[in-house]
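For this view, one protein chain was removed and the others were kept in their places.
Should a chain be cited, it is by its letter among A, B and C, assigned in written order, with residues numbered from 1 in that chain.
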Amino acid sequence: MVAEMTYIMAGFDMLLVATLLWLAWRLLSTPDIFKAVVLFICFGLVMALAWVRLRAPDVALAEAAIGAGITGPLFLAALRRMERLSKEERRLDFEEDRDADHSPGKV
Amino acid sequence: MLTTAPAKYRRKRIDPLVVLVFFLLAGVTAMLGRTICIMPQQMPGLENEVARHLHNSGVASPVTAVLLNFRGYDTLLEVMVLFLAVLGVWSLTRATFVGYMGDVSPVQLAMVRLLAPFMFLVAAYLVWQGSHLAGGAFQGGAVLGGAGVLMLITDLPWLPMVPARPLRCGLALGPVVFLSVALGCLIWSGGFLVYPLQAAAFLLVLIEAACALSIGLTLAALFVGGRPYGELMEEQPYEGGSGQGDE
Amino acid sequence: MMSTNLLYSLTGLVLFALGLYALIVCSHLLRKILASNIMSSGVFLMLVSTAYRAGNGKIDPVPHAMVLTGIVVSVSATALALVLACRVQETSNVTLVREEYQHDTSGA
Partner (left out) sequence: MLIFDADAWIICPIVFPLAASIFFFLSRRTGPVAAPVAALATGVSIIILLRQLLLFGPRHYYIGGWQAPLGITLRFDGPAVLMLAMTGLTGIGITLYARGYFSFRIAAPKRVGRHERQERFFWPLWMMLWAAMNGLFLSSDIFNLYVTMELVSIAAVALAALSGKPASQIAAIRYLLVSFLGSLSYLLGVVFLYKTYGILDLDMLQDIAGAAPGTRVALALITIGLLLKTALFPMHFWLPPAHANALAPVSAILSGLVVKGSFYLLFRFWFEVFSGAISIGALNMLGILGAGAILWGALQAMRQQRLKLLVAYSTVSQLGYLFIAFPLASLEGNMKVWGAVIFMAMAHACAKSAMFMAAGTIYLHIGHDRINELVGIRAYLPVTALAYAIAGVNLMGLPPSGGFIAKWLLLSASFNSMQWWWGVVVMVGSLLASVYVYRVVCQLFIIPEGYTIKKQYPRSHLLEWPAFTLALISLLLGLFAPYPLHILTIGSSNVATIIPGGPP
């Protein structure tokens, strides 16, 4: 019985971890930002499951409330604002104020 | 055309630098992973310390005890971080979000009317529960913030009219109460954040309630993403968001 | 068999690395901010998995408190970054967009 429980738990762990990694990979690689944000909210919820699994109910509550309730909407609102702004002008190349920065680098 | 152009663009972007970054990161990750594997697992942490002092903390939940009492200073600073985030966001821009969602169906409106009070209740329950079970100021505040976001996206007509001063006071309530209690402890029991034993439970609940309220407001304010209208009313006319600053 | 702590620690590490890779490689600002959030989730996962004890052992509450604090900090930083990103797009004619925006054309 105990052994069976252990196997079930191990299987659950594997599933959870795989889901987490898959979601993270998808949300970072999908070309559509909106989809990425939605996946990010899902990621937060699965993360909350992981916190429950690791017996951290406080963190799980916070993650669920924050991930679904705050961070997700924050991203969606930002995306909406950006989309509205970028409708006017769409350029594909990244070009910035030359005299602001001479050194090469990433943003 | 629109569908193909970006894809082509993406394909072109696979350059040697990205490949280099990939392999470098993979190598470093493998090394770190190896280190984790050879490190002892389940090392004893501070759980015994916490358990030993829990009865002196004023709350029954170990996480809340750590958050508000043993490492209360961290939490004080954390509340300040949130406060700072609002400061930063407000300093950047004015609110553009409120009033832009539009198209609220009556169903949504009715649902928010039902849901928001319920969420307030849940938040209050979480704060109260924090002293002995999972929950606390932050979780309660997050639920409050969620309720705020819901109300914001349904465009309740009175929301943009929130006057500036009460809003600011609400945002600063948590930091002010926390800091005052910490300083009060300094006078009362001789040490910063040293809660007097008999009043610890009350003080912690007080701090939690104030912080939850502020955190909720803060998160909603962050969602608005700029100085709300009440703030703008107090300002000199604002000349456009764009344009070069003169320094 | 791999212990639970180890499994989740390694997952956290991989999440961190994934996020870091995306942070460096992706050019869209929102994606970068998403990536940094994934990174912090990875770190938090490692931290909480440190506190986990198999069976009915006593859970270490200190990492939990640390993670709660960390979540708040990362939400604050995210909020500021998002507003800043919108401002950047608004004020400088830089559309930091290399990926397409349309929701319906993502199949390519």
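Everything below uses one rule, namely that a residue touches a chain if its C-beta (ideal position, glycine included) is under 8 Å from a C-beta of that chain, and two chains touch if they have at least 3 such contacts.
Fair warning: this is a prediction, and the values are worked out from it, not measured in the lab.
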Identified contact with the non-displayed chain, of C:H28, C:H64 or C:R87: C:R87
Which residue of B:L25, B:A124, B:L159 or B:L179 touches the chain not shown here: B:L179
Contact set of subunit C toward the excluded chain (per top definition): 9, 16, 20, 23, 29, 32-33, 36, 39-40, 43, 46-47, 50, 62-63, 66, 69-70, 73, 76-77, 80-81, 84-85, 87-88, 91-92, 94
Positions on subunit B contacted by the hidden chain, ascending: 31-32, 35-36, 38-40, 43-46, 49-50, 53, 56, 69-74, 77-78, 80-81, 83-85, 87-88, 90-92, 168-169, 171-172, 175-176, 179, 182-183, 186-197, 200, 234-239, 244-247
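Everything below uses one rule, namely that only the chains that are shown with their structure count from here on.
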A-B or B-C, whichever has more C-beta pairs in contact: B-C
Length of the line joining the C-alpha centres of subunit A and subunit C, rounded to whole Å: 6
Distance from subunit C to subunit B - Cα centre to Cα centre, in angstrom: 16
Set of subunit B residues in contact with two or more other chains: 6-7, 9-10, 63, 138, 219, 222, 225
Junction residues of subunit C, two or more chains touched: 14, 21, 24, 51-52, 59, 64, 68, 71, 75, 79, 82-83, 86, 90, 98-100, 102, 108
Subunit B residues touching subunit C - in the complex, by the definition given at the top: 2-4, 6-7, 9-10, 13, 18, 21-22, 25-26, 28-29, 32-33, 36-37, 41-48, 50-51, 62-63, 65-67, 71, 74-75, 78, 81-82, 84-85, 88-89, 92-93, 138, 215, 219, 222, 225-226, 241-242
Residues of subunit C touching subunit A in the complex: 1, 4, 7-8, 11, 14-15, 18-19, 21-22, 24, 26-35, 37-38, 41, 44-45, 48-49, 51-52, 59, 64, 67-68, 71, 75, 78-79, 82-83, 85-86, 89-90, 92-103, 106, 108
Complex interface listing, subunit C residues touching subunit B: 3, 5-6, 9-10, 13-14, 16-17, 20-21, 24-25, 50-54, 57-66, 68-69, 71-73, 75-77, 79-80, 82-84, 86-87, 90-91, 98-100, 102, 105, 107-108
